[in-house]
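The structure follows.
All protein chains but one are shown in place.
Coming up: subunit A.
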């Protein structure tokens, strides 16, 4: 799989380490009253969709940036990639 890195262009996915669902960018508030339940969901539970999935890839063998990659889990087709810090700013993750 080739990942279209927004700064570096197409890079082989084997340069990256995979973390999982991009929802992991939304870390719950550890001080909230329901923090234990929220953290259980955050750490363990997954939507696990068959189809479009937004997910985190770390460019470990490259510029060490975190990307949010949009990929189809049924076909492995990659539909786009953005820097995780931009995705976070947009609040979309």
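Just so we're on the same page, contacts are C-beta pairs under 8 Å (C-beta built on N, C-alpha and C of every residue); 3 or more make two chains touch, one makes a residue touch a chain; residues count from 1.
Heads up, the rule we're going with is that contacts and distances are computed from a predicted model.
Peer 1: If you had to name the missing chain as UniProt does, which of "PEP-utilizing protein mobile subunit", "WD40 repeat domain-containing protein", "Sarcosine oxidase subunit beta family protein" or "NADH-ubiquinone oxidoreductase chain F" would it be?
Peer 2: Looking only at the record, the undisplayed chain corresponds to "Sarcosine oxidase subunit beta family protein".
Peer 1: Of the residues A:12, A:26 or A:63, which one touches the chain left out of the display?
Peer 2: Hidden-chain contact among the options goes to A:12.
Peer 1: Using the document's contact rule, name the residues of subunit A that touch the chain not shown here.
Peer 2: On the side of subunit A, residues 1, 12-14, 18, 20-21, 37, 40-41, 43-50, 53, 55, 71, 73-76 touch the unshown chain.
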